[in-house]
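Data block below; observations after.
Here the complex is missing one protein chain, while the rest keep their positions.
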Amino acid sequence: MRPNYPFNCWYVAATSDEVGAGPLGRRLLGMPVVLYRSGSGDVVAMADRCVHRAYPLSEGWLEGDRIVCGYHGFAYDTDGHCVHVPSQENVPIGARVRTFPVIEQAPFVWIWLGQPGAAALRTPPPTPWLTDTGWSSSGERLRVEANYLLLHEHYLDLTNVFAMHAAHMPPGIDRLPYLDEVEVSEMSVGYTRALPPAPLADWEAEATGLPRDRDYHRREQGTFVSPALHVQRWAIDTEDAGCFEQLRIHGFTPESPTSTHVFLQIAHGYATDRVLVSDHLRRFFIDMTRRDAAVLEVVQRQLSEEGEPRRDINVKADRAGVRARRVAQAMVAEEAGRPTLRSIPTAGG
Amino acid sequence: MRPNYPFNCWYVAATSDEVGAGPLGRRLLGMPVVLYRSGSGDVVAMADRCVHRAYPLSEGWLEGDRIVCGYHGFAYDTDGHCVHVPSQENVPIGARVRTFPVIEQAPFVWIWLGQPGAAALRTPPPTPWLTDTGWSSSGERLRVEANYLLLHEHYLDLTNVFAMHAAHMPPGIDRLPYLDEVEVSEMSVGYTRALPPAPLADWEAEATGLPRDRDYHRREQGTFVSPALHVQRWAIDTEDAGCFEQLRIHGFTPESPTSTHVFLQIAHGYATDRVLVSDHLRRFFIDMTRRDAAVLEVVQRQLSEEGEPRRDINVKADRAGVRARRVAQAMVAEEAGRPTLRSIPTAGG
Partner (left out) sequence: MRPNYPFNCWYVAATSDEVGAGPLGRRLLGMPVVLYRSGSGDVVAMADRCVHRAYPLSEGWLEGDRIVCGYHGFAYDTDGHCVHVPSQENVPIGARVRTFPVIEQAPFVWIWLGQPGAAALRTPPPTPWLTDTGWSSSGERLRVEANYLLLHEHYLDLTNVFAMHAAHMPPGIDRLPYLDEVEVSEMSVGYTRALPPAPLADWEAEATGLPRDRDYHRREQGTFVSPALHVQRWAIDTEDAGCFEQLRIHGFTPESPTSTHVFLQIAHGYATDRVLVSDHLRRFFIDMTRRDAAVLEVVQRQLSEEGEPRRDINVKADRAGVRARRVAQAMVAEEAGRPTLRSIPTAGG
């Protein structure tokens, strides 16, 4: 069955610090890919399979800008051309592995695994909070045995927090207001929600250092930026000290139809020079993400067993998640050459 | 492929002591089921899957008589109706999980997983030896990676004891007499066999305390009560001290086509107040059952590899097992709406 992720989309392949002196093998969208850094510092990405025998290039080594197969020593340049076969004078005609366009926007290395010509038509989404001076960020990579859309849906509906992470909600709030608005564009879905005033949860107090004897307004925003990226914003408003913003940036890259690489970055827009704040928030959100992952892996096992079609009943809180799923489905359908709802004009449209 | 177990049959879901304060998740006939005890003490059984997302209710918790999903907090009453969705005012129409009829006959909790209307037409088989004062019983649950019919066939033909458990047969007996009689009714198959007089085996002497210096008559009876229950009786007759009976009661509940929950109870109809006798018999038969299970798991692996049709040659000792298999096959065929041998009148019938 065709996977439910689009290929014509920029995905996070790795974080910058993962791609270094040696080759890094990683399965992305079901394909084995090898990543390495050439002498110029550029990241090179190619199919992780020697043209000669089915051995991964990532099991080999680098010689300058070339990657050498660990089986018979076939060497490839950064364009994927085989340039040396140790056992003979010449290189066989057509001996080339597929390379993939890469754009590094630290700390993310973005990759285009779709139709070769189409890469230039799009760019990776901007992630200013990971680089701008007004922000401090750090993160971690996790591998989750669940389809990438389960992750998107999970984070586009925060109402699970009361069952899963009740202690981390502001005291007195035991139910989230309905979403204020859900905005849908061609590839993205975003929502916002305002929370009623409430005192600080422990993690908020520890991170912000704000006084605990008063109530604060909060805004929550979630954005399905693309099938590859989800951003969640949690803003605590104060009257005198400005706004305290925390961001969870999730690079979701399908490894297979039932597993996903999660590139999690936690950013905060205050106390950017305080390592303790960064450490606290990173630990707090990574721990939360691990528990989220455990639940989603159970859901995935159950869905894999049930097979299609899905038997879920949606509720109001799923508004954003359902729209995101439709966006992804439309992208997949377009790649498969099927007509989609988006391409059919309607009276109401 | 359709499994070879009927659904319209009462099966053991759990033992009474397994169903307590928290939800118990268990796969029965290939379906995830959650069991819990309501405030009235009744056992509730329902599909172990929230209607919203594919998360098992058994991962959640109880609030009074309600079971709450651990993902988004959806709550269900004992009828399987969703009665609370924390993120909104109302409950979606039609949000209900399937419930299953349950009858508790301690120590067994029986469940009906078949056609809903048909449950009332049948009752779980009586198991007086597990409750009557003339008997003492105790047991254990095992999970065996083998089809439930392999277990039935195994226990309906005790001639394996000489190869598998030779030390436990009465001294001097190295071959079992042919079955005296095999009785077949619509759903059950039973046989009896009388053994020639012989001294006590060690386990018999230890359990009964009878003198070892004489020979005893024994009767063995095996009954396929239904696809869900097998009962084996081992009776030692004495001239002066009455009859010493041991029973193995096997609840066989398919977990999947290749695995079975075995609810084993050992009952004895003498020395019912002597814990040492109960302990001895339970240990003895559980150990035997574990060795039986190991053999059947090897057989299952081999059969799974061979695929259908089965290439077995039956012998006389398989008389009862073969009839039991036919009973089960006929029940499965009826559920599938296929004509069966039972429904076709024959000249000889």
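For clarity, chains are labelled A and B in written order, and residue numbers in each chain start from 1.
Going forward, contacts are C-beta pairs under 8 Å (C-beta built on N, C-alpha and C of every residue); 3 or more make two chains touch, one makes a residue touch a chain.
Since the model is a prediction, treat every value here as computed from it, not as a measurement.
Novice: Among the options A:L24, A:C69 or A:L264, which residue touches the chain absent from this view?
Specialist: A:C69
Novice: Which residue among B:E63, B:D180 or B:D312 touches the omitted chain?
Specialist: B:D312
Novice: Suppose we count only contacts with the excluded chain; which residues of chain A make the list?
Specialist: Chain A touches the chain not shown through residues 32, 49, 51-56, 59-60, 68-73, 85-88, 92, 94-95.
Novice: What does the interface between chain B and the hidden chain look like in terms of residue numbers?
Specialist: Against the left-out chain, chain B lists 157, 159-160, 162-164, 174-176, 178, 295, 298-299, 302-303, 306, 310-317.
Note that only the chains that are shown with their structure count from here on.
Novice: Could you state the distance in Å from the CA-based centre of chain A to that of chain B?
Specialist: From the centre of chain A to the centre of chain B is 48 Å.
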